[in-house]
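A single protein chain has been removed from this complex, and every other one stays in its place.
For chain A:
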Amino acid sequence: MKQSITLGKITKFMGLGFLSSLKDLFTGKLEKEDYVNFLRKVVVPLASVLLFIGLWHMGSQSLYNIEAEFKIEKALNDQGPAAAEAMRECIASGDVSCKPNTLPSPTQVWDSYKSLLRDHNIISADKAAFIEKTAALNEKRIAEGKDAITYTGRPSFVDQIFRSLKTVFAGFLLALVIAVPLGIFIGLSPTLKSSFNWFIQIFKPVSPVVWYLLVFMIVKTLLIDSNEDSSFTISFISVGLCSMWATLVNTAMGVSSVDKDYINVAKVLKLGNFQKIFKVVLPSSLPLIFTGLKITLSVAWMVLIAIELLAQSPGLGLFVWEEFQNGANDSNAKIIVAMFVIGIIGFLLDRLMLTIQNWVSFDKTDAI
């Protein structure tokens, strides 16, 4: 009993409260009055997911038909009735050469997902084998002072997910390190605020693409002597610069709008600046700072895809772009898989921030 209460609390704490009612279903603990709740929290969302998949299926089916009709008609106009008939048969047979290229259906996407996982397993096995094979040689090379031989094969889809996460966290940390202290200074000093305000207002709406180009200009020159691949550096800095504004603005606002009563208490007690900032100002602005950080993380994840694509930095963005350029039979389905993966990871990142916010913040009701 106690176990289930704590579990329920933990899931609720993490903003995953809906999971606990799902668990109740399987443990058979539902009371009569819980049914309405259960209906609302589990059945209705589940039904909406099914409805979504159904609509998607029908939509892709009709797009497929439009595309097929167009192909047949084109064959008819260009090459005559015989070619049209041949095209019709070809499409019906499901042959790759004449398959209509459009929005993939849910089943195709699911198949692609499985094939991407298979591909990952193959690549991982290959990589493990490579490492095993080169282990002895590498030891020798390191002893001789040479660089070790590393695996340079194609990254799998899962590798790219982790690479993207790494980029986004590096960018997020950069944003945190710049925006929070700067926000505190701006919030504390009206002079700094007015000197930085134009800067914030002008740079906040700048598009990720332009940030990327700016960072590219600077980093390219700074790393001119380096042989290292600078795409990771460029992409994480761009992500950080794009996404830091929400944190900067929120921190400054939180710090400058600390309840006047708290400030008066600090004044009456003659707290020093250090104490005032760390014991009064920061704790009281934490909810707003975290709201900013949450927005920053989700913006970072959102712009990451575009920036990876531009920077040619391996990751989900590059994956999507390469699949689009690739134009293979299942490319569209893979793009949709990537879309879902991006969405789900974005959701989980948001929950992660919410959990940390609940953990450190005094005001439990503030977090949404």
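Everything that follows uses one rule, which is that a contact is a pair of C-beta atoms (placed from the backbone, for glycine too) under 8 Å apart; a residue touches a chain by one contact, two chains touch by 3 or more; residues count from 1.
In this section, contacts and distances are computed from a predicted model.
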Considering the UniProt annotation of the chain absent from this complex, which name among "Nitrate/nitrite transport system ATP-binding protein", "Inner-membrane translocator", "NADH-quinone oxidoreductase subunit J" or "Succinate dehydrogenase / fumarate reductase cytochrome b subunit" applies?
"Nitrate/nitrite transport system ATP-binding protein"
I'm checking contacts with the chain that's been left out. Which of A:N250, A:S284 or A:Q357 qualifies?
A:S284
Going by the contact rule already stated, which one of A:V206, A:L269, A:A328 or A:L348 would touch the omitted chain in the full complex?
A:L269
Hidden partner interface residues of chain A, rising order:
259, 261-262, 264-265, 267-271, 275, 279-280, 283-284, 286, 361-363
